[in-house]
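A single structure is presented below for examination.
Missing here is one protein chain; the remaining ones are kept as they sit in the complex.
This part shows chain A:
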Amino acid sequence: MGSKDNREQKLLLFLSKNQDYVTAGDLAEMLQTSKKTVYRLIKKINDESLDDSLIVSEKGRGYKLDYEKFINYQKSNKKYKEDDFSPDERRKRIMEELLLSSPKPINIHYLFSDYYVGESVIFKDEQIMSEELKKYHLVLERKNRTLAILGQEVNIRKAIKEIIEIFNIIDIDDLKTNQELNFNKYDVLVILDQLRHIEKGLNITIPYPYNVNIFSHLYILLSRSRKNPAFIFTDKVSQEKTESMKKDFDFYQVAKSTIHNMEQYLNNALPEIEVYFLYQYLVSSRMQGTLDSTSTLSSRVIQVTKAYINEMSTRIGINIDNQSIFVDLANHIKPMLNRLEHNIRVKNSLLSQIKVTYEGIFSSVKNVSEFVSEEFNLPAINDDENGFITLYFAKMIETSQHQHPIKTLIMCTTGIGTSELLKAKAKNKFPELEIVDVVASRNMQAYKEKYSDIELILSTVHIEEDIPIPYLLVSAMFTIDDQKRLQKKIEEIFHER
(Lines give C-alpha, C1' and ligand atoms only; values in the text may rest on other atoms or scores of the structure.)
Protein backbone atom coordinates (compact mmCIF):
# COMPACT_ATOMS: atom_id res chain seq x y z
CA MET A 1 0.00 0.00 0.00
CA GLY A 2 2.79 2.38 0.99
CA SER A 3 4.00 4.14 -2.12
CA LYS A 4 0.68 4.14 -3.90
CA ASP A 5 -1.23 5.60 -0.98
CA ASN A 6 1.55 8.02 -0.53
CA ARG A 7 1.26 9.16 -4.13
CA GLU A 8 -2.45 9.71 -3.76
CA GLN A 9 -1.86 11.81 -0.66
CA LYS A 10 0.88 13.75 -2.38
CA LEU A 11 -1.30 14.44 -5.35
CA LEU A 12 -4.19 15.64 -3.22
CA LEU A 13 -1.90 17.79 -1.14
CA PHE A 14 -0.31 19.32 -4.21
CA LEU A 15 -3.68 20.13 -5.72
CA SER A 16 -4.96 21.54 -2.44
CA LYS A 17 -2.09 24.00 -2.42
CA ASN A 18 -2.78 25.14 -5.95
CA GLN A 19 -5.69 27.45 -6.49
CA ASP A 20 -5.70 26.98 -10.22
CA TYR A 21 -5.73 24.09 -12.65
CA VAL A 22 -2.61 21.93 -12.86
CA THR A 23 -1.74 19.96 -16.00
CA ALA A 24 -1.24 16.23 -15.96
CA GLY A 25 2.31 16.81 -17.11
CA ASP A 26 3.11 18.95 -14.07
CA LEU A 27 1.53 16.41 -11.77
CA ALA A 28 3.53 13.62 -13.36
CA GLU A 29 6.70 15.58 -12.88
CA MET A 30 5.90 16.33 -9.27
CA LEU A 31 5.23 12.67 -8.57
CA GLN A 32 8.09 11.56 -10.77
CA THR A 33 5.86 9.23 -12.70
CA SER A 34 4.14 8.99 -16.07
CA LYS A 35 1.07 10.90 -17.16
CA LYS A 36 -0.70 7.60 -17.51
CA THR A 37 -0.20 6.86 -13.84
CA VAL A 38 -1.53 10.29 -13.00
CA TYR A 39 -4.70 9.61 -14.97
CA ARG A 40 -5.08 6.32 -13.15
CA LEU A 41 -4.51 7.86 -9.74
CA ILE A 42 -7.07 10.57 -10.36
CA LYS A 43 -9.61 8.08 -11.58
CA LYS A 44 -9.04 5.97 -8.50
CA ILE A 45 -9.43 8.94 -6.13
CA ASN A 46 -12.61 10.03 -7.86
CA ASP A 47 -14.05 6.53 -7.88
CA GLU A 48 -13.41 6.12 -4.20
CA SER A 49 -14.79 9.46 -3.11
CA LEU A 50 -18.25 9.21 -1.62
CA ASP A 51 -20.20 11.59 -3.79
CA ASP A 52 -19.10 13.27 -7.00
CA SER A 53 -15.60 13.69 -8.27
CA LEU A 54 -13.10 15.11 -5.85
CA ILE A 55 -10.86 16.24 -8.66
CA VAL A 56 -12.43 18.09 -11.53
CA SER A 57 -10.84 18.39 -14.93
CA GLU A 58 -11.20 20.80 -17.79
CA LYS A 59 -9.92 20.23 -21.25
CA GLY A 60 -6.76 22.13 -22.00
CA ARG A 61 -6.34 23.38 -18.43
CA GLY A 62 -5.78 20.26 -16.39
CA TYR A 63 -6.97 19.25 -12.95
CA LYS A 64 -8.26 21.07 -9.94
CA LEU A 65 -9.44 20.04 -6.52
CA ASP A 66 -13.03 20.64 -5.50
CA TYR A 67 -11.98 22.17 -2.25
CA GLU A 68 -15.25 21.90 -0.40
CA LYS A 69 -15.55 18.23 -1.17
CA PHE A 70 -11.93 17.72 -0.31
CA ILE A 71 -12.51 19.02 3.22
CA ASN A 72 -15.48 16.73 3.66
CA TYR A 73 -13.44 13.90 2.30
CA GLN A 74 -10.75 14.49 4.87
CA LYS A 75 -13.31 14.54 7.63
CA SER A 76 -14.92 11.29 6.60
CA ASN A 77 -11.50 9.80 6.25
CA LYS A 78 -10.74 10.71 9.82
CA LYS A 79 -13.91 9.16 11.05
CA TYR A 80 -12.98 5.95 9.40
CA LYS A 81 -9.67 6.06 11.17
CA GLU A 82 -11.24 6.66 14.54
CA ASP A 83 -12.77 3.21 14.61
CA ASP A 84 -9.40 1.72 14.12
CA PHE A 85 -7.60 2.22 17.41
CA SER A 86 -3.92 1.78 17.93
CA PRO A 87 -2.95 -0.30 20.97
CA ASP A 88 -2.00 2.91 22.76
CA GLU A 89 -5.33 4.54 22.02
CA ARG A 90 -7.14 1.40 23.08
CA ARG A 91 -5.44 1.36 26.47
CA LYS A 92 -6.11 5.03 26.97
CA ARG A 93 -9.80 4.60 26.30
CA ILE A 94 -10.03 1.69 28.68
CA MET A 95 -8.19 3.59 31.39
CA GLU A 96 -10.52 6.52 30.84
CA GLU A 97 -13.54 4.31 31.39
CA LEU A 98 -12.03 2.78 34.50
CA LEU A 99 -10.85 6.06 35.95
CA LEU A 100 -14.19 7.76 35.55
CA SER A 101 -15.96 4.86 37.28
CA SER A 102 -13.33 4.23 39.93
CA PRO A 103 -13.49 2.57 42.39
CA LYS A 104 -16.29 0.59 40.73
CA PRO A 105 -15.05 -2.62 39.05
CA ILE A 106 -15.95 -3.22 35.40
CA ASN A 107 -16.25 -6.53 33.61
CA ILE A 108 -13.23 -7.25 31.41
CA HIS A 109 -15.29 -8.71 28.62
CA TYR A 110 -17.38 -5.56 28.49
CA LEU A 111 -14.33 -3.31 28.60
CA PHE A 112 -12.57 -4.94 25.68
CA SER A 113 -15.58 -5.99 23.62
CA ASP A 114 -15.23 -3.10 21.18
CA TYR A 115 -11.66 -3.87 20.27
CA TYR A 116 -11.76 -7.52 19.17
CA VAL A 117 -8.57 -8.54 20.94
CA GLY A 118 -7.56 -11.87 22.42
CA GLU A 119 -6.71 -12.92 25.96
CA SER A 120 -2.98 -12.47 25.56
CA VAL A 121 -3.41 -8.89 24.33
CA ILE A 122 -5.72 -8.14 27.25
CA PHE A 123 -3.18 -9.55 29.64
CA LYS A 124 -0.44 -7.43 28.16
CA ASP A 125 -2.62 -4.33 28.20
CA GLU A 126 -3.27 -4.86 31.88
CA GLN A 127 0.41 -4.90 32.62
CA ILE A 128 1.09 -1.74 30.61
CA MET A 129 -1.84 0.11 32.15
CA SER A 130 -0.78 -0.96 35.58
CA GLU A 131 2.67 0.53 34.98
CA GLU A 132 1.17 3.74 33.66
CA LEU A 133 -1.13 4.09 36.65
CA LYS A 134 1.73 3.63 39.08
CA LYS A 135 2.92 7.10 38.07
CA TYR A 136 -0.20 8.45 39.73
CA HIS A 137 0.02 6.16 42.74
CA LEU A 138 -2.99 4.23 41.53
CA VAL A 139 -3.50 0.49 41.49
CA LEU A 140 -5.16 -1.57 38.79
CA GLU A 141 -6.94 -4.41 40.52
CA ARG A 142 -8.10 -7.59 38.79
CA LYS A 143 -10.75 -9.61 40.51
CA ASN A 144 -13.24 -12.19 39.17
CA ARG A 145 -13.01 -11.14 35.55
CA THR A 146 -13.30 -7.46 36.44
CA LEU A 147 -10.90 -4.55 36.53
CA ALA A 148 -10.95 -1.55 38.86
CA ILE A 149 -8.67 1.37 39.53
CA LEU A 150 -8.10 2.14 43.18
CA GLY A 151 -6.48 5.11 44.86
CA GLN A 152 -6.97 8.58 46.21
CA GLU A 153 -9.45 10.82 44.50
CA VAL A 154 -6.83 13.51 43.99
CA ASN A 155 -4.67 11.08 42.06
CA ILE A 156 -7.54 9.71 40.06
CA ARG A 157 -8.47 13.15 38.86
CA LYS A 158 -4.91 13.91 38.01
CA ALA A 159 -4.66 10.75 35.98
CA ILE A 160 -7.90 11.49 34.17
CA LYS A 161 -6.66 14.89 33.25
CA GLU A 162 -3.40 13.66 31.86
CA ILE A 163 -4.45 10.42 30.25
CA ILE A 164 -7.46 11.78 28.46
CA GLU A 165 -5.75 13.70 25.72
CA ILE A 166 -8.75 15.78 24.95
CA PHE A 167 -7.99 17.98 27.93
CA ASN A 168 -4.63 18.89 26.52
CA ILE A 169 -5.84 20.21 23.23
CA ILE A 170 -8.93 22.16 24.10
CA ASP A 171 -9.25 25.76 23.19
CA ILE A 172 -11.79 27.52 25.37
CA ASP A 173 -13.05 29.75 22.58
CA ASP A 174 -13.44 26.81 20.28
CA LEU A 175 -15.28 24.56 22.71
CA LYS A 176 -18.81 25.58 21.97
CA THR A 177 -18.55 24.90 18.27
CA ASN A 178 -16.06 22.10 18.00
CA GLN A 179 -17.96 18.89 17.36
CA GLU A 180 -14.94 16.70 17.07
CA LEU A 181 -13.97 16.91 20.71
CA ASN A 182 -16.87 14.77 21.80
CA PHE A 183 -17.60 16.69 24.95
CA ASN A 184 -21.04 16.70 26.40
CA LYS A 185 -22.43 19.88 24.91
CA TYR A 186 -24.60 20.79 27.89
CA ASP A 187 -21.79 20.26 30.33
CA VAL A 188 -19.55 22.47 28.24
CA LEU A 189 -22.06 25.30 28.24
CA VAL A 190 -22.67 25.05 31.95
CA ILE A 191 -18.98 25.03 32.76
CA LEU A 192 -18.15 27.91 30.45
CA ASP A 193 -20.87 29.77 32.25
CA GLN A 194 -19.22 28.92 35.55
CA LEU A 195 -15.89 30.22 34.28
CA ARG A 196 -17.53 33.51 33.51
CA HIS A 197 -19.16 33.43 36.91
CA ILE A 198 -15.75 32.99 38.54
CA GLU A 199 -14.17 35.76 36.50
CA LYS A 200 -16.99 38.09 37.31
CA GLY A 201 -16.99 37.23 40.97
CA LEU A 202 -13.30 37.96 41.29
CA ASN A 203 -13.28 40.78 38.79
CA ILE A 204 -10.43 39.24 36.86
CA THR A 205 -9.75 37.28 33.71
CA ILE A 206 -8.20 33.85 33.79
CA PRO A 207 -5.73 33.42 30.95
CA TYR A 208 -4.76 30.32 29.03
CA PRO A 209 -3.80 27.64 30.11
CA TYR A 210 -5.31 28.19 33.54
CA ASN A 211 -8.80 28.57 32.15
CA VAL A 212 -8.42 25.19 30.44
CA ASN A 213 -7.20 23.75 33.67
CA ILE A 214 -10.23 24.91 35.62
CA PHE A 215 -12.50 23.83 32.81
CA SER A 216 -11.01 20.35 32.87
CA HIS A 217 -11.28 20.18 36.61
CA LEU A 218 -14.98 20.99 36.53
CA TYR A 219 -15.65 18.71 33.58
CA ILE A 220 -13.99 15.81 35.32
CA LEU A 221 -15.92 16.61 38.46
CA LEU A 222 -19.17 16.33 36.52
CA SER A 223 -18.17 13.11 34.77
CA ARG A 224 -16.96 11.52 37.96
CA SER A 225 -19.98 12.31 40.01
CA ARG A 226 -22.34 11.18 37.28
CA LYS A 227 -20.59 7.88 36.62
CA ASN A 228 -20.31 7.16 40.24
CA PRO A 229 -22.77 9.29 42.20
CA ALA A 230 -22.06 7.55 45.44
CA PHE A 231 -18.32 7.84 45.33
CA ILE A 232 -16.93 8.60 48.66
CA PHE A 233 -14.34 11.26 48.89
CA THR A 234 -12.31 9.81 51.68
CA ASP A 235 -9.75 12.56 51.81
CA LYS A 236 -10.53 15.11 54.45
CA VAL A 237 -9.44 18.69 54.69
CA SER A 238 -7.83 19.65 57.96
CA GLN A 239 -9.51 22.21 60.13
CA GLU A 240 -6.53 24.47 59.77
CA LYS A 241 -6.66 24.45 55.98
CA THR A 242 -10.37 25.11 55.96
CA GLU A 243 -9.86 28.07 58.25
CA SER A 244 -7.19 29.60 56.09
CA MET A 245 -9.39 29.14 53.01
CA LYS A 246 -12.26 30.91 54.70
CA LYS A 247 -10.01 33.86 55.45
CA ASP A 248 -9.46 34.28 51.74
CA PHE A 249 -12.99 35.56 51.50
CA ASP A 250 -13.39 36.39 47.81
CA PHE A 251 -11.94 33.16 46.51
CA TYR A 252 -13.80 31.07 49.04
CA GLN A 253 -17.13 32.65 48.20
CA VAL A 254 -16.64 32.14 44.50
CA ALA A 255 -15.55 28.54 44.94
CA LYS A 256 -18.51 27.87 47.18
CA SER A 257 -21.08 29.38 44.88
CA THR A 258 -19.58 27.63 41.84
CA ILE A 259 -19.78 24.24 43.51
CA HIS A 260 -23.30 25.06 44.61
CA ASN A 261 -24.21 25.75 40.97
CA MET A 262 -22.70 22.44 39.96
CA GLU A 263 -24.77 20.64 42.57
CA GLN A 264 -27.90 22.20 41.17
CA TYR A 265 -26.95 21.23 37.67
CA LEU A 266 -26.21 17.67 38.73
CA ASN A 267 -29.22 17.56 40.97
CA ASN A 268 -27.01 15.83 43.45
CA ALA A 269 -25.10 16.88 46.54
CA LEU A 270 -21.33 17.15 46.34
CA PRO A 271 -19.00 16.62 49.29
CA GLU A 272 -17.71 19.67 51.07
CA ILE A 273 -14.16 18.98 49.98
CA GLU A 274 -15.03 19.93 46.39
CA VAL A 275 -15.15 23.55 47.49
CA TYR A 276 -11.66 23.28 48.87
CA PHE A 277 -10.52 21.50 45.73
CA LEU A 278 -11.83 24.18 43.42
CA TYR A 279 -10.50 26.87 45.73
CA GLN A 280 -7.02 25.41 45.27
CA TYR A 281 -7.40 25.52 41.51
CA LEU A 282 -8.41 29.14 41.69
CA VAL A 283 -5.52 30.30 43.84
CA SER A 284 -3.19 28.25 41.72
CA SER A 285 -4.17 30.03 38.54
CA ARG A 286 -2.59 33.13 37.27
CA MET A 287 -5.12 35.91 37.20
CA GLN A 288 -5.06 39.04 35.18
CA GLY A 289 -6.63 42.07 36.67
CA THR A 290 -6.76 43.69 40.04
CA LEU A 291 -4.62 41.08 41.75
CA ASP A 292 -1.70 41.50 39.44
CA SER A 293 0.66 43.60 41.48
CA THR A 294 3.67 43.27 43.69
CA SER A 295 1.93 44.47 46.80
CA THR A 296 0.18 41.15 47.27
CA LEU A 297 3.33 39.08 47.05
CA SER A 298 4.42 37.21 50.12
CA SER A 299 8.03 37.30 51.19
CA ARG A 300 8.34 33.65 50.21
CA VAL A 301 7.25 34.38 46.67
CA ILE A 302 9.72 37.23 46.51
CA GLN A 303 12.51 35.02 47.78
CA VAL A 304 11.82 32.23 45.33
CA THR A 305 11.58 34.69 42.44
CA LYS A 306 14.85 36.30 43.46
CA ALA A 307 16.48 32.92 43.72
CA TYR A 308 15.42 32.12 40.16
CA ILE A 309 16.68 35.41 38.82
CA ASN A 310 20.00 35.24 40.66
CA GLU A 311 20.71 31.64 39.79
CA MET A 312 19.69 32.07 36.16
CA SER A 313 21.78 35.17 35.91
CA THR A 314 24.94 33.31 36.88
CA ARG A 315 24.09 30.22 34.88
CA ILE A 316 23.40 31.87 31.57
CA GLY A 317 25.88 34.62 32.23
CA ILE A 318 23.69 37.63 31.90
CA ASN A 319 23.06 40.60 34.04
CA ILE A 320 19.47 40.86 35.17
CA ASP A 321 18.69 44.08 36.90
CA ASN A 322 15.33 44.62 35.39
CA GLN A 323 12.27 45.16 37.51
CA SER A 324 9.79 44.10 34.86
CA ILE A 325 10.95 40.49 34.72
CA PHE A 326 10.74 40.35 38.48
CA VAL A 327 7.12 41.43 38.56
CA ASP A 328 6.22 39.13 35.67
CA LEU A 329 7.96 36.16 37.11
CA ALA A 330 6.77 36.74 40.66
CA ASN A 331 3.19 36.79 39.44
CA HIS A 332 3.84 33.43 37.88
CA ILE A 333 5.70 32.00 40.86
CA LYS A 334 2.94 32.89 43.29
CA PRO A 335 0.31 30.55 41.86
CA MET A 336 3.02 28.06 40.98
CA LEU A 337 3.91 27.60 44.64
CA ASN A 338 0.29 26.89 45.27
CA ARG A 339 0.12 24.38 42.48
CA LEU A 340 3.14 22.58 43.84
CA GLU A 341 1.77 22.45 47.32
CA HIS A 342 -1.56 21.07 46.18
CA ASN A 343 -0.26 18.81 43.50
CA ILE A 344 -2.02 20.58 40.67
CA ARG A 345 -0.39 20.16 37.33
CA VAL A 346 -0.94 22.59 34.49
CA LYS A 347 -0.20 20.85 31.25
CA ASN A 348 2.21 22.84 29.15
CA SER A 349 1.24 22.06 25.60
CA LEU A 350 4.22 23.98 24.26
CA LEU A 351 6.69 21.97 26.29
CA SER A 352 8.29 19.99 23.48
CA GLN A 353 8.62 23.13 21.41
CA ILE A 354 10.12 25.05 24.29
CA LYS A 355 12.64 22.32 24.90
CA VAL A 356 13.81 22.46 21.32
CA THR A 357 13.77 26.21 20.85
CA TYR A 358 15.32 27.21 24.17
CA GLU A 359 17.34 24.14 24.91
CA GLY A 360 20.01 25.98 26.89
CA ILE A 361 17.69 28.13 28.93
CA PHE A 362 15.42 25.19 29.64
CA SER A 363 18.19 23.03 31.04
CA SER A 364 19.41 25.92 33.18
CA VAL A 365 15.91 26.49 34.49
CA LYS A 366 15.64 22.80 35.27
CA ASN A 367 18.84 23.00 37.27
CA VAL A 368 17.74 26.09 39.10
CA SER A 369 14.39 24.50 39.85
CA GLU A 370 16.11 21.58 41.52
CA PHE A 371 18.14 24.00 43.56
CA VAL A 372 15.08 26.07 44.45
CA SER A 373 12.96 23.12 45.50
CA GLU A 374 15.71 21.95 47.78
CA GLU A 375 16.47 25.39 49.16
CA PHE A 376 12.84 26.23 49.89
CA ASN A 377 11.75 22.73 50.73
CA LEU A 378 9.27 22.50 47.86
CA PRO A 379 7.95 19.44 46.03
CA ALA A 380 9.85 18.65 42.82
CA ILE A 381 9.17 21.22 40.13
CA ASN A 382 8.03 19.39 37.01
CA ASP A 383 8.97 20.07 33.42
CA ASP A 384 5.65 21.68 32.59
CA GLU A 385 6.45 24.36 35.15
CA ASN A 386 10.06 24.57 34.00
CA GLY A 387 8.76 25.20 30.52
CA PHE A 388 6.68 28.14 31.66
CA ILE A 389 9.57 29.64 33.58
CA THR A 390 11.84 29.18 30.58
CA LEU A 391 9.55 31.42 28.57
CA TYR A 392 10.01 34.29 31.01
CA PHE A 393 13.77 34.18 30.65
CA ALA A 394 13.62 33.57 26.91
CA LYS A 395 11.41 36.57 26.49
CA MET A 396 13.79 38.70 28.48
CA ILE A 397 16.79 37.56 26.49
CA GLU A 398 15.09 37.97 23.17
CA THR A 399 13.92 41.45 23.90
CA SER A 400 17.36 42.01 25.42
CA GLN A 401 15.93 44.03 28.24
CA HIS A 402 18.87 43.00 30.35
CA GLN A 403 21.63 44.14 28.02
CA HIS A 404 23.71 47.24 28.07
CA PRO A 405 23.77 48.87 24.69
CA ILE A 406 26.65 47.94 22.42
CA LYS A 407 29.26 50.65 22.12
CA THR A 408 29.54 51.21 18.41
CA LEU A 409 31.77 53.21 16.09
CA ILE A 410 30.50 54.12 12.68
CA MET A 411 33.00 54.59 9.92
CA CYS A 412 33.38 55.78 6.37
CA THR A 413 36.17 57.43 4.42
CA THR A 414 35.48 60.96 5.55
CA GLY A 415 33.52 60.44 8.71
CA ILE A 416 30.83 62.84 7.59
CA GLY A 417 29.42 61.23 4.47
CA THR A 418 27.73 57.87 4.40
CA SER A 419 28.69 57.25 8.02
CA GLU A 420 26.55 60.12 9.30
CA LEU A 421 23.73 58.87 7.16
CA LEU A 422 24.20 55.37 8.50
CA LYS A 423 24.24 56.67 12.04
CA ALA A 424 20.88 58.30 11.60
CA LYS A 425 19.43 55.15 10.06
CA ALA A 426 20.92 52.71 12.55
CA LYS A 427 19.96 54.79 15.55
CA ASN A 428 16.29 54.59 14.67
CA LYS A 429 16.22 50.89 14.00
CA PHE A 430 18.66 49.52 16.56
CA PRO A 431 18.22 50.92 20.04
CA GLU A 432 20.65 48.21 21.18
CA LEU A 433 23.47 50.27 19.75
CA GLU A 434 25.08 53.15 21.54
CA ILE A 435 26.79 55.07 18.80
CA VAL A 436 29.86 56.53 20.40
CA ASP A 437 31.31 58.35 17.44
CA VAL A 438 31.35 58.65 13.69
CA VAL A 439 34.84 58.54 12.30
CA ALA A 440 36.97 58.48 9.18
CA SER A 441 38.52 55.13 8.37
CA ARG A 442 42.03 56.53 7.92
CA ASN A 443 42.08 57.52 11.60
CA MET A 444 41.38 53.96 12.62
CA GLN A 445 44.48 53.57 14.79
CA ALA A 446 43.87 56.75 16.75
CA TYR A 447 40.28 55.81 17.48
CA LYS A 448 41.24 52.35 18.56
CA GLU A 449 43.19 53.92 21.37
CA LYS A 450 40.67 56.61 22.14
CA TYR A 451 37.76 54.19 22.40
CA SER A 452 39.31 51.09 23.82
CA ASP A 453 35.97 49.69 25.00
CA ILE A 454 34.35 49.73 21.57
CA GLU A 455 32.40 46.53 20.86
CA LEU A 456 31.39 46.97 17.26
CA ILE A 457 32.48 48.87 14.20
CA LEU A 458 29.89 49.51 11.57
CA SER A 459 31.44 50.62 8.33
CA THR A 460 30.36 51.57 4.84
CA VAL A 461 33.89 51.03 3.58
CA HIS A 462 36.02 47.96 3.61
CA ILE A 463 38.68 47.96 6.33
CA GLU A 464 41.97 46.56 5.13
CA GLU A 465 43.83 46.12 8.36
CA ASP A 466 43.19 43.35 10.79
CA ILE A 467 41.24 44.60 13.77
CA PRO A 468 40.40 42.67 16.91
CA ILE A 469 36.99 44.34 17.20
CA PRO A 470 33.82 42.83 15.69
CA TYR A 471 33.25 44.65 12.47
CA LEU A 472 30.43 44.71 9.97
CA LEU A 473 30.48 46.13 6.48
CA VAL A 474 27.11 47.47 5.42
CA SER A 475 25.95 49.44 2.44
CA ALA A 476 25.03 53.08 2.79
CA MET A 477 21.54 52.09 1.71
CA PHE A 478 21.25 50.10 4.92
CA THR A 479 19.10 47.54 3.17
CA ILE A 480 16.94 44.89 4.83
CA ASP A 481 19.78 42.46 4.27
CA ASP A 482 22.20 44.79 6.06
CA GLN A 483 19.76 45.10 8.92
CA LYS A 484 19.43 41.35 9.20
CA ARG A 485 23.18 40.91 9.29
CA LEU A 486 23.48 43.59 11.92
CA GLN A 487 20.78 41.93 13.99
CA LYS A 488 22.75 38.70 13.82
CA LYS A 489 25.95 40.45 14.80
CA ILE A 490 24.21 42.07 17.75
CA GLU A 491 22.97 38.68 18.91
CA GLU A 492 26.47 37.29 18.62
CA ILE A 493 27.87 40.09 20.72
CA PHE A 494 25.16 39.71 23.34
CA HIS A 495 25.80 36.02 23.38
CA GLU A 496 29.52 36.40 23.92
CA ARG A 497 29.18 38.83 26.77
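Keep this in mind: a residue touches a chain if its C-beta (ideal position, glycine included) is under 8 Å from a C-beta of that chain, and two chains touch if they have at least 3 such contacts; residues count from 1.
We adopt the following convention: contacts and distances are computed from a predicted model.
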Query: Which name from "Multidrug ABC transporter ATP-binding protein", "Membrane protein", "PTS system, nitrogen regulatory IIA component" or "Purine hydroxylase gamma subunit apoprotein" does UniProt give the chain that's left off?
result: "PTS system, nitrogen regulatory IIA component"
Message: One chain isn't shown here. Among A:Thr305, A:Ser369 or A:Thr418, which residue touches it?
response: A:Thr418
- line: Checked against the full complex, the residue among A:Ser86, A:Asn144, A:Gln239 or A:Asn428 that touches the missing chain is A:Asn428
Query: Residues on chain A that touch the omitted chain in the whole complex?
result: 412-418, 420-421, 423-425, 428, 438, 440-441, 459-462, 473, 475-477
